[in-house]
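For this depiction, one protein chain was excluded, whereas all remaining protein chains were kept in their positions.
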Amino acid sequence: MAAPFEKYLEPLAIEGERDIVSARERVRDAARGLGFSAVELTLLATAVSEIARNIIEYAGHGTISLRLSDSGRNPGIEVVAEDRGPGIENIELALQDGYSTRRSLGMGLPGARRLVDEFQIESTVGKGTRVILRKWKTSTKAA
Amino acid sequence: MEVPILKQGEYLIASVQVALSDQDLLALQQRLSALTGTQEVRGVVIDVTVLDVLDSYAVRILRMISEVLALRGARTIIAGIQPEVALAMVRLGLGLEGVETALDLEDAMEKIARRGKSRSPEGRSTWPPLSRNT
Partner (left out) sequence: MTEEELSHRMKVIQFTEEDVARLKKLSPYAREYAEPVIEEFYRHLLSFEEMRAFFPDRRTLDYVKRKQKEYFVRLTEGDYGMKYVEDRLLIGAVHEKIDLPIKTYLAMYAYYENQVASRLRAAFAGHADEAFDVFLSLIKLIRLDMILAIDAYSLRREQTIRQQEEAIRELSTPVLRIRDRLLILPIIGLIDRKRATQITAQLLTSIRNARARVIVIDITGVPVVDTDTANHLVQTVEAARLLGAQVITTGLSSEIAQTIVRLGVDLSRLNTVGDLQGGVEEAERILGYRVIRGEGGSSYLEAG
């Protein structure tokens, strides 16, 4: 089974669109360090780009933290994106394709979900949103 | 970071050099739109070989550039999308419907040469007319 995420990297502040580029570069470096294939690390970097953009668009600012698991048989990365924005009222709706309350295409969350192995979201209206993505070196998602 | 734009015959070539921010992309759209719209410019090739991520925003801008340029009477070819990037895009649900694509700059120039000066009616056909040799 998967080993725990034992290595925490310094959280990255997401405050402007420049930080979106930094966030995906950082996750790309981390994934490369764990031996991810070019395909897998691009999928993950793209997902991070989407959730970082979501932070900017809906909350204005937030953080993205990476946690690595590299002691087990299948190394992995956990990405935690947090903001103290307005929160999402209807998560199910937000995860539907094409849903958007603002100017983006609404690809953000449902798109990011399709690119990773595990996807979790918690949100409280008025408090903020936390999105967790996990991806393993050998993808565990079959269907 | 401003994207350099070169003129090659009747085409403009925009070579993206580094990862672009949203502002950079919007600026590119404005410059390309301003540079087209004359008889001297029939189309634009945007070389994205160096980009290792094309997320929904970037794809949307590329699509918008293509639409804007079509209204200005010019053709758009996106060249050099990397295999991993293409895979991530389709997994994300992002296509470039209606936008011409090419393997790289060389392929784009070949496609331009093959089509000659004829412009396809919808400005989107990737292929020469099937009847050409039959």
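When the chains are written out, they are named A and B in that same order, and each has its own residue count from 1.
Everything below uses one rule, namely that a residue touches a chain if its C-beta (ideal position, glycine included) is under 8 Å from a C-beta of that chain, and two chains touch if they have at least 3 such contacts.
If you're wondering where the values come from, they're calculated on a predicted model, not measured in any experiment.
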Among A:Ser71, A:Asn90 or A:Gln120, choose the residue that contacts the chain missing from this document, as touch is defined above.
A:Ser71
When the complex is taken as a whole, what residues of subunit A touch the one chain not shown?
3, 39, 71, 73, 138-139, 141-143
Going by the touch rule given at the top, which residues of subunit B touch the chain that is not shown?
79, 81, 83-87, 89-91, 95-96, 101-103, 107-108, 111, 126-128, 130, 132-134
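Everything that follows uses one rule, which is that only the chains that are shown with their structure count from here on.
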What part of subunit B is in contact with subunit A in the complex they form?
19, 21-23, 52-57, 60, 82-85, 87-89, 91-94
Considering the complex alone, what residue numbers of subunit A touch subunit B?
17-18, 20-21, 24-25, 28, 38-39, 41-43, 45-46, 49-50, 53, 97, 104-105, 107-108, 110-111, 114-115
